[in-house]
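For this view, one protein chain was removed and the others were kept in their places.
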Amino acid sequence: MKLWEKGTPLNKQIEAYTVGNDTILDQALIKYDCLASIAHAKMLAKIDILTEDEAAALEKELHNIIELDTKGKFTIRPEQEDCHTAIEAYLVGKLGDTGKKIHTARSRNDQVLTALRLYYKTQLADTKDLATEFGKIVEAFAKKHENIIFPGYTHTRKAMPSSVAMWANAFVDAMQDNQPLLNAAYNLIDQSPLGTAAGYGVPLELDREFTKTELGFSRIQHNPIYTQLSRGKFESSILHALSQVMVDLNRLASDLILFSLPDFGYFELPAELCTGSSIMPQKKNPDVLELLRANYHVINSLEMQLKTIPANLISGYHRDLQLTKEPVMRTFEITNSSLSIINLVFEKLQVNEANCATAMTDELYATQKVYELVEKGMPFRDAYKKVAGDIE
Amino acid sequence: MKLWEKGTPLNKQIEAYTVGNDTILDQALIKYDCLASIAHAKMLAKIDILTEDEAAALEKELHNIIELDTKGKFTIRPEQEDCHTAIEAYLVGKLGDTGKKIHTARSRNDQVLTALRLYYKTQLADTKDLATEFGKIVEAFAKKHENIIFPGYTHTRKAMPSSVAMWANAFVDAMQDNQPLLNAAYNLIDQSPLGTAAGYGVPLELDREFTKTELGFSRIQHNPIYTQLSRGKFESSILHALSQVMVDLNRLASDLILFSLPDFGYFELPAELCTGSSIMPQKKNPDVLELLRANYHVINSLEMQLKTIPANLISGYHRDLQLTKEPVMRTFEITNSSLSIINLVFEKLQVNEANCATAMTDELYATQKVYELVEKGMPFRDAYKKVAGDIE
Amino acid sequence: MKLWEKGTPLNKQIEAYTVGNDTILDQALIKYDCLASIAHAKMLAKIDILTEDEAAALEKELHNIIELDTKGKFTIRPEQEDCHTAIEAYLVGKLGDTGKKIHTARSRNDQVLTALRLYYKTQLADTKDLATEFGKIVEAFAKKHENIIFPGYTHTRKAMPSSVAMWANAFVDAMQDNQPLLNAAYNLIDQSPLGTAAGYGVPLELDREFTKTELGFSRIQHNPIYTQLSRGKFESSILHALSQVMVDLNRLASDLILFSLPDFGYFELPAELCTGSSIMPQKKNPDVLELLRANYHVINSLEMQLKTIPANLISGYHRDLQLTKEPVMRTFEITNSSLSIINLVFEKLQVNEANCATAMTDELYATQKVYELVEKGMPFRDAYKKVAGDIE
Partner (left out) sequence: MKLWEKGTPLNKQIEAYTVGNDTILDQALIKYDCLASIAHAKMLAKIDILTEDEAAALEKELHNIIELDTKGKFTIRPEQEDCHTAIEAYLVGKLGDTGKKIHTARSRNDQVLTALRLYYKTQLADTKDLATEFGKIVEAFAKKHENIIFPGYTHTRKAMPSSVAMWANAFVDAMQDNQPLLNAAYNLIDQSPLGTAAGYGVPLELDREFTKTELGFSRIQHNPIYTQLSRGKFESSILHALSQVMVDLNRLASDLILFSLPDFGYFELPAELCTGSSIMPQKKNPDVLELLRANYHVINSLEMQLKTIPANLISGYHRDLQLTKEPVMRTFEITNSSLSIINLVFEKLQVNEANCATAMTDELYATQKVYELVEKGMPFRDAYKKVAGDIE
């Protein structure tokens, strides 16, 4: 039975279409929804809507659900639509009337937002940790190979001398500059939506400060209409930050794929990281790098999804917004596993010093020759033209 | 064991990252891969690489796999990566050396493309059928309400008299014009890739005409490099056609959501198609229409995925291209279920004739007044200004 | 004075924001709007709304406008908003009351659509011609170098022997398969919208068959609501077809950039097609190829614009739809100039036979060795493993 059922059963085909894969996605949210419900129950006791005993009973059963979920034993049935219904149904089953009181002073709208934000905050913290780890591993890699010179490219053509350290540290700096973006997204969502109900508040005096503190939010999102307008918009700031992480991995993977090509051979990927071909026995393919590269495009398109779904809609909740949940979950999964993978790759990656040295051909020093002339007093543009003329 | 394994085991984390959810997605391809393998085995017998007995044995076991799959009993294990490996492993297990011969003269590349195109063709045929059914249902709806006049809007404001029939038939015509686009996509992919191997052919004389005919393709895609360049590109033409279907449903849903709002009340959605609110007991919400509307954005972003993944890559297969499989599967699932749902909605949709009549206010006839003056000989622009002045 | 002005002047800031760059874009439409107006005037005479003399006078002045426009002497003033207003104003200025009659039985909505479709048809014809020319030039290039073998790559690693002819012909085939997509887009838009007015027809008996024939459309788009629903949607089919052309150029440019890199050196771009660096005198950069590659992304995003602007809107015209004009114009400009450029590139492109030969290293023949064992009777998978073992 759904939270809103009033007699007329929902057409089965409509049920399947509207529920979609929420019952699967919501598995990740059970814990956060229980934590939010515990804080909510305590607050209801504080404002005398529940007795202390009722709140304690609810808290105990909500902890039981978390426990069951940890063991993979709390399931959401399709006709229940989502984890929120399954949890309320469990509480009513265990506690009768007390269970029927848990939804007082909230709507599924603010309930969902609360659970999602708690989930996002945990995931973002993981991303930040993995990004920090990336910095350490790649910095160590740069240090290890700090004396190796190799060609720098522009327009996919040899340009000027570069070094493995300069190259690796470029990505360290890039990843470090992603941290403020991750923080900006984190701070944006770090507002407690609990108590805004369906987007227009509830006709009760709530203690929103209490639930905010209980749940570890840094502030309250006061305006209920704004809270609903945030759906999709806040998520898009998260995805922006994650896409900035992923674009770095995309460019990095592009470098590694080309520079580990035997014709260049600056880098070498050990066999245990390579895959093969079903027909060509000689192949050692960098599939893992190719998927790192391609996954940037996947999350980019998921961000576009988030940005277009809420557009052109009037304010207030619409079911459209439910579809913003999956792209964020998927993007966290991709970004965090991609960071883990690139960290592994850097632990195994080899630099071939001999190939790097061989590649340092004359043309890479043309600019240096210009500057030798400049130091002798020739105006830059004349020196440039003289060296250019000598090369022709 | 993977098709390409040669001793060094693949790092487990890399395996998980590269395999992704292929083992789940590939369940839908098992049947098509077996059908393609049967045609391939027959061809190998025809060109004397297999004996007739070997081909017959392979055909029998491949039919067994299809049978097992129908019952949900053919599973793909993660370390097998995909259905192609699981199928070859099954054949080797059952038939020994004969199983080891099935991959002669092909690569996983052309094998995957063949299975996918057979799958796409089936799905596209379903889309076309559902679109045709839509035409019939909506045309009947238009006919049923053909005498009902209601307001036509521009800029979300009342403009001129319209009718339920003109409105409904607009979508009939739109859907009909989608058929040539679906056909164009179908014709584009209706080329047999089998025999192009890993993108550079094989050093054997194949009978590609035979497999083409056996599998029901209308022609052979001769150039192996082009065959690989098609990956993602062909899929994008499919998704374009599907998105043209979905944009019609998006606009239709937008109309229905607004015009079934009680303030307008031109249309009524029966209770069995509506969902409710967890907090507001009075609500009858058109969630199904909102998801129809939102799903257009989902598939749009999946099309963008397909269009960006192959970009900037040199010719020849890259693992990136593997990620083009899921967006197409997902888009077919969304489009075909959305068409089914809208067909159901139109069978249940009510028109409220009284509300339509009440809404036919004076302003809708202003243009008619202009034309009455025009018929009396006043130049159009003067007549327009006269009526405008009368309204002010 | 705008067509719709009724006294209250439009706020100047609003005027600037709403007019945007229409006055510039519309320069390209003047001719087509005049041609459509001529057909419309003739039709009005045919149904006795204009006298034959009035129609002849209008026709003469409309031809004068086309003539002025050819010389760059017909300008659209900002306060006129667009070419349609400028043209009507010119006619009223020259012909008085007769000019005020030209807008009888039409709205700016169907007028704009008619002019745009005529413009699109001309542009699409150019695209088709340039694509055909591409086929001829690249086929000749393939023929010229048909004996040159060079490496085929998968995963950006050497795979199997390929040839310059196989490579070039891949793009010939790809471009040929774009033609049916261009035709599908052409056929879709080849419907006369003239007479549908603002999306709800006009209360007059028009001869739509006459204007359709006069303007060279192959059929009439009967339903006025559908006609408005087509805005953006039809354009998206055009952009899809153009993006399929551009993705081929993107992949082609990617190949040429890498394979003309001196480390490979299979292809050589003559100096007159290369640009240089402001600091490094030795550089010969393939900027033209890089812009070909990047322009695919530009038009992709323009297609996304077209696909999202009309979404979630109810049926009937909205000013939002006006923004679909520029992306199409821009995409035609990019695609057609890109085709011209690649045709020029292929006329100048050199193949370095020696570099191709040098690159044909042993590993490229591993699959051939497998097939030699297969021909001696070894099952494929065993032969594969044997050759793999020999390589290790």
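Think of it as A, B and C in the order they're written, each chain with its own count starting at 1.
One rule holds in what follows: a contact is a pair of C-beta atoms (placed from the backbone, for glycine too) under 8 Å apart; a residue touches a chain by one contact, two chains touch by 3 or more.
Since we're looking at a predicted model, the values are computed, not measured.
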Hidden-chain contact residue, picked from the options B:125, B:261 or B:357: B:261
Of B:202, B:313, B:339 or B:378, the one touching the omitted chain in the full complex: B:313
Contacting the left-out chain in the complete assembly, out of A:14, A:39, A:112 or A:160: A:160
Where the unshown chain meets subunit B, residue by residue: 154-160, 257-258, 261-264, 276-277, 279-287, 290, 304, 308, 311-313, 363, 366-367, 370, 384-385, 387-388, 391
Where the missing chain touches subunit A, by residue: 6-7, 49, 88, 92, 97-98, 100-104, 109, 152-156, 159-162, 166-167, 169-171, 173-174, 177, 180-181, 184, 187-188, 198-204, 221-226, 228-230, 233, 236-237, 240, 243-244, 247-248, 250-251, 254-255, 258-259, 293, 296-297, 300, 304, 307-308, 310-319, 367-368, 371, 374, 379-382, 384-385, 388-389, 392
Subunit C, residues in touch with the chain not shown (by the definition above): 2-6, 8-11, 13-14, 16-18, 20, 84, 103, 106-109, 111, 197-198, 202, 271-281, 283, 285, 287-288, 290-291, 293-295, 297-298, 300-302, 304-305, 308-309, 318-323, 337-338, 340-341, 344
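As a working rule, only the chains that are shown with their structure count from here on.
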Reference subunit B; chain at largest CA-centroid distance: A
Innermost chain, taking as reference the mean of every protein Cα atom displayed: B
For subunit A paired with subunit B, centre-to-centre distance based on mean C-alpha positions, whole Å: 28
Length of the line joining the C-alpha centres of subunit A and subunit C, rounded to whole Å: 36
Residues of subunit C touching at least two other chains: 154-156, 159-160, 258, 304, 308, 311-313, 367, 384-385, 388
